[in-house]
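Omission of a single protein chain aside, the complex is shown with its protein chains in their original locations.
Now for subunit A:
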Amino acid sequence: MTSTYKDSGTASLKDEEEFTDILEERRRTTDLGYALRTFNPQLYKGAPSSSTSDLKKAVLESQYLRYIAKEIALETGSSVEKVRQEARGILEEMSHNLQLGFIRLMAYTFNKVFKRLFRSIYVNMEGLNMLQQAIQESPVILMPNHRSYVDFLIVSFILFTYDIPIPVIAAGIPLASMKVVGEILRRSGAFFIRRAIGSDKLYWAVLSEYVRTIVRTGCAPLEFYVEGFRSRTLKSVVPKLGMMDMVLEPYFKGEVFDITLVPISISYDRVVEESLLALELLGVPKPKESTTGLFKASRVLQEDYGCMHVNFGRPLSVRQLCEGKINRSEYNLIPRDLPQRPSTEIQDCVNWVAHLIVRTQEEGSLISPWSLMACLLLQAPITTLTEEGLQWHGLTEKTLWLRKLVLDFRGRLNWPAHTPDSDVMSSTVALHRSIVHHKAGRVCLVQDGDPASQDPLSPEEGVMRTAAAVLMLVSYRNQALHVFVRPGILATAIHITKSTQKDELFSFFCFLRDVFANEFIFIPGRASQDFDEACSLLQKCGAVHMSEQEVTVLETGLEVLSFLQKLLQPFLDSYQLIFRYLCENGAHVFTEKQFLPAVQNLATKLILSGDLHTFEVLSSDTQKNVLSALRRLEAVTKLRASQQNEYKVNKAAVRRTGDILSGKIPPESLHAIPDARL
């Protein structure tokens, strides 16, 4: 039924044939008939038939919550009954209230909406079949990526269609506060988690017991986003561990025999919120989730969003994943009901599993032709894009070249079969006419705003306008990035070190992997596997020649290497710029609120002066990632006492990191291989 990581991820063109368009049948039958279909799923064999009130009762009466309530009462001086009352309130706010009637309503509505929005929704039937099997054997955790609001409930919709138990879904609390819709979501299986829980002990306790009880009893599959939130950049986000930890704990403590994780990769030809995302990244705040906002958004229904792919990954057995990594007997000496800080071994394992899942999601997602074009468009000088435009002919040729490279790199490509390449190209551009337009054999970037406006834009405003368009392109490029990252980092290492020595390249590779660990998903402890993979891919496409000690660049490989290196150049430029800002401009202590606009100002200035060639540093996501990376490398520390996220910077350390990144000094052997066991 399940299999280890090694077996998954081998993609081939054949996979495409296994996808079935689930909208096709929907278009042929009535929506109402579909919504009222008999629904009789096979449940987990150990699951008792329990209602939501049973679940709540079990949580409230758990030994764990009793203990915590007592502890809190003691700490705060209030009565245990009061604390328990508070816990009850938290639970009420949190709980799902899954009802089949509302699933039917949801299915009915979604059916209507999806048929408008998408040409097709492709689902891999084999994955669904494996899921159906897995659900009967052990508690199942559904782990989709999250790229759009549209995919909230898509999994429920599909499972309803195929007679598989409906999941309960972890959602952010803002959704709950939407009038009517919040309640509908709740009754469709959503449960709601506050955003900043911080150190609210009681809240953590209620939430974790609630999640664990769902997993323990196996009353319904549990769905949550291991990335924590919707990725604004369409790039995978470094996983959050809180929820993952709660989900895995019942296995660690022996309360269930096994847990099955099902990574689900959802990919879009075109993301509904594309322009909103870019604006948000540039600091324009996102609109608050509200019901009226939802109705206003109904204009999006007029547009064409191409296809959606939902790829159900191979179910992974937690038992198999964790074998040899953890020792479950560490829970033997303390009652399992008591709170216990997991050992570093367990924490590392949770972290590893979470990364593995995100990687698997990446491998399962489909890359559209548009993503390939975005990669290439972004490598053209910005003035070409905004002014005269890129030659259509050249772009087509290069895109086809890139298609081959993606296949060489074992990426999953969503390239329509039996269609002439030129048609694919032009229909792709047509679908994305909000970003580029194709005219007279040239492709230009579409920039928002009225060019005939009375007030000419200031130069700074001009930069932001272009940035909004570029960041949209960037997000589509990001959808393809995971295929190129590992060979890309090797190509960058070759470019910067100019070395052919394998060990030298490896140590620089590790350094880059370390610096960019917030940017790309690297499975902890797999540096040498990643390096080997990069080597073998570059060798496979004829870019390099490998020997025991050396990596030599081949004449035929220059095109590939230069493409890869340019692909990652914006990241290097962005990081260097922020390093420079921290070393030269910034104070020793700064807040996040000061930092973000200051970096944006500096970057804007440099873009205008022609000294900076990337707009990506303007993205708050990039800025935050750099900060996280520096904290991880201990060049920046967060001040503890501070309420408003104050940071202290070690300028020498930042400078040194920058110097290594530019190749001025070699990377010190950073790795004492802390997690060798992983």
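Structure notes:
We take it that a contact is a pair of C-beta atoms (placed from the backbone, for glycine too) under 8 Å apart; a residue touches a chain by one contact, two chains touch by 3 or more; residues count from 1.
The rule is short, and it goes like this: contacts and distances are computed from a predicted model.
In the listed set "Alkylglycerone-phosphate synthase", "DNA replication complex GINS protein PSF2", "Par-6 partitioning defective 6 homolog beta (C. elegans)" or "AP-1 complex subunit gamma", the entry agreeing with the UniProt name of the missing subunit chain is "Alkylglycerone-phosphate synthase". The chain not shown here is touched by just one of A:Gly101, A:Gly254, A:Pro339 or A:Gly441, and that residue is A:Gly254. Across A:Tyr44, A:Phe157, A:Phe312 or A:Tyr331, the residue that sits in touch with the chain not pictured is A:Tyr331.
Where subunit A meets the missing chain, the touching residues are 46, 254-255, 257-258, 327-329, 331-332, 335-337.
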